[in-house]
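A protein chain is absent from this complex, but the other protein chains hold their places.
Up next is chain A:
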Amino acid sequence: MSVNPELQGRVFPPVAPYLVGREKVREFARAVFATSPINLDPEAARAAGYADVVAPPTFAVVVQEATLAQLLAEPDAGIDFSRVVHGDQRFSFSRPIVAGDLLTATLTVASVKSLGGHSMVTAESRVVDAAGAHVVTATSTLVVRGDE
């Protein structure tokens, strides 16, 4: 089974909103060895002009994850999870994620390409805040290995 080329351009329904908790941000920050007080200490974050602790840049993947699960579960996608390798990842921010944010992510399949028997699926998840303003776009390229 190979990846369905008609996936390209498909827009998925928004996933359930994600409420960013202060302790989750701190837990994630410790797990990626972040030492900036702005990630860990609400007072330091406020002194720097933020409402609460700021998430490390890659925390956005936690919000993105539900959209990728949606893509992998799409019945006609033809993506065999056991053959998927994470190729590339990018986060492009309008502003950092801050504890207290209510974030909603929407996935679009930007491209489906074939390369030497493998398929490359590029998925862009656009994350907006409660006011609908753009926060971050998380882009993953998944390499789906072909039959050997």
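Side notes on the structure shown:
Heads up, the rule we're going with is that contacts are C-beta pairs under 8 Å (C-beta built on N, C-alpha and C of every residue); 3 or more make two chains touch, one makes a residue touch a chain; residues count from 1.
Convention: contacts and distances are computed from a predicted model.
A chain of this complex does not appear here, and its UniProt-recorded name among "Lactose transport system permease protein LacF", "Gluconate 2-dehydrogenase alpha chain", "Acyl dehydratase" or "Magnesium chelatase" is "Acyl dehydratase". Check A:17, A:37 or A:100 against the missing chain and you find that the one touching it is A:37. Summarising the interface, chain A meets the missing chain with residues 24, 27-28, 30-39, 43-44, 47-48, 50, 54-58, 61-62, 65, 82, 85-93, 95-96, 139.
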